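Only one protein chain is missing; all other protein chains are in place.
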Amino acid sequence: MAFQLVLPDSKSVSQAPSPLAYAVDRTFFYAAAAGALAIILLVIYILWEIGGQALPAIGRSGASVLVNTQWDVQNSSFGILPQIWGTLYSSLMALLIGGFIGVSIAIFLTQDFLPHSLATVFRTLIEMLAAIPSVVFGLWGIFVVIPFVRPAADWLHDAAGFIPFFSTSLSGPGMLPAVIVLSIMILPTVAAISQDAIGLVPYKIKEAAYGLGATRWEAILKVILPTASGGISSALVLGFGRALGETMALAMLIGNANQISLSLFSPATTLAALLASNFPEAGAIERQALMYAALVLLAITLVVNVAGTLILLWTSRKMAKA
Amino acid sequence: MTNASVLEKPTATAGAAIDCNIDKIYYGKFLAVRDSNIAIEKGKITGFIGPSGCGKSTVLRSLNRMNDLIKGFKLEGNVHFHGQEIYDKGVDPVVVRRHIGMVFQQPNPFSMSIFDNVAFGLKLNRFKGDVEERVQHALTRAALWDEVKDKLKASGLSLSGGQQQRLCIARAVATQPSVLLMDEPCSALDPIATRRVEELMLELKNDYTIALVTHNMQQARRVADITAFFSVDISQGGRTGHLVEVGPTDQIFDAPQEKLTKQYIGGEFS
Partner (left out) sequence: MAFEASPATPAMAIPSGSDGKPPSLGYNSFEPRALWNLILTLGLWAVAALGATPLLSVLYMLIVKGGARLNGELFTELPPAGFEMGGGIGNAIQGTLVTVAIASLISIPIALFAAIYLAELRPLSRISSVARFLAKVLTGFPSILAGVFVYAAVVLLMGSYSALAGGVALAVLMLPTITLTAEGAMHMVPQRMKDAAIGMGCTNTQVVWSVTLPTALPSIVTGIILAVARVAGESAPLLFTALFSNYWLRNITEPTASLSILIYNFSSMPFDNQIELAWAASLVLVMIVLGFNILSRFIGRPQV
């Protein structure tokens, strides 16, 4: 197999790789290909396992699980509408708060509001936030956030209880503490991707804005943010995706109550919290229903994440052309 | 009209190290080079000149199959190296590159010590002899020894641009390949460093066969024994490079046969 070049002069030390080198090269290639294939097979295997385990539940109750509101193990009646509602509602609220703060911080750190060295310190602080484990946030939420927001929540309920958001009182765990902690958890994701997106805005565009006599905020709001809007939207979508899949902090803070309410102060539940709290003790039938819930969660996050990734890809291509 | 020189069939010169008969080079659907037949003669420097986009680098890089790395690359024709077709099915490009060394446009030392950079090729070829002596020899050939002999352990990246390029030349000649391809080796260098590299090429010529792509006509005139002039036709939205004329350097510069060559040498386009 080793091909040899025959040369008239033999002064050169050049020679073909040894048979061993060829064998190593080939083995190495196949090992690397196997690694890449492993990722593809893993995804297929995940879908196959979760889908396969959920199949009996899908066959038994079909789409009715999606609209049923009861999770009744005794009667084997399983519905996950409250969980779907809770997942979407908590994530959306967290996106509103965490997204706003995250984008603001991205502006704060990229538009010379701080001297360079301080900006680095602040950026590190925000990045550290991403490193705090979810369960630690849960613990902090129980012992810091809930006692802290309770007086305000009670006051709001008394004064403005007619507004649906404040229609119940906060008795401990509930939607609001969960949303607050969730906002904090997605904030670093949003801030980091938004900073990258703003960093991609060509300097000449900023220069052009200032050259026209724009103030700092006119340049930011009317030129820089619109130019970076693609990247910022993908930051928001990916932050939303992160919120959807978040489990532990929510399981610890949201109260795990099977109900649908607009109120920020009432306990609620999410798909991930349902899995976390019911899976370990579930019997065979309930486990199939839980697998169904897992599949729904997978589908929702998949759609959101694919959308976010595509937006990111699309905008970076657009930026590369510009 | 531009095809005139192609009509004279490439003579398989006895002294040719590489005999290159390229009919067409494609990148995907894009025809990058056509009809370029050159013999790279042994022990001589063959300079490739021409306007940018004329395919001179593409042709050079197809002589040691570096173009295989580019997706969609396809070559019609053949390239013989000491009588062996390097695009034959059984030929391993890795082996071809070990015999036909290359120096690139940008100096590209590895991020390892100066010594290891030069010894790299020796290790690659499982050289059994005295590595240190070879490294010293190569660095001396590359006119770099005196500057680095006291800091062989320093990173190759710590050198200046001109020194880095000479290091890359030392690295390429350490294994004494039979041919050295140099792709605009001076384009990133200042005039003084350029001059040193040119002197080096003239000196290396005694032992090596060199093919040199240069954007600088004067450089070709100074160092090349044989000059090949490439040009580009711009048609149907595509740019296709091709060889116009090849001959002894004096003849190309003083008495070019082709009108296009005359115009280019005369500075009518670039």
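All chains are identified by letter, namely A and B, in their written order; residue positions are counted from 1 within each chain.
One rule holds in what follows: a contact is a pair of C-beta atoms (placed from the backbone, for glycine too) under 8 Å apart; a residue touches a chain by one contact, two chains touch by 3 or more.
Treat the numbers as computed from the prediction; the structure is a model and nothing was measured.
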Among shown chains, those touching the left-out chain: A, B
Touching the absent chain when the full complex is considered, from A:244, A:264, A:289 or A:311: A:244
Per the touch definition above, residue among B:55, B:109, B:162 or B:241 touching the missing chain: B:109
Contact set of chain A toward the excluded chain (per top definition): 14, 17, 21-22, 24-25, 28-29, 31-40, 42-43, 45-46, 49-50, 52-53, 100-102, 104-105, 107-108, 113, 122, 125-129, 131-140, 142-144, 184, 187, 191, 212-218, 222-223, 238, 241-242, 244-248, 251-252, 272, 275-276, 279-280, 290-291, 294, 297-298, 301-302, 304-306, 308-309
For chain B, the residues touching the chain missing from this view: 64, 66, 69, 71, 94-99, 101-102, 104, 106, 108-112, 120-121, 124-125, 155, 157, 168, 171-172, 175
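Throughout what follows, only the chains that are shown with their structure count from here on.
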Distance from chain B to chain A - Cα centre to Cα centre, in angstrom: 52
Chain B contact footprint on chain A (complex, rising order): 2-9, 11-18
Contact footprint of chain A on chain B as seen in their complex: 81-82, 84, 90-92, 94-96, 98-99, 122, 125-127, 129, 134, 175-178
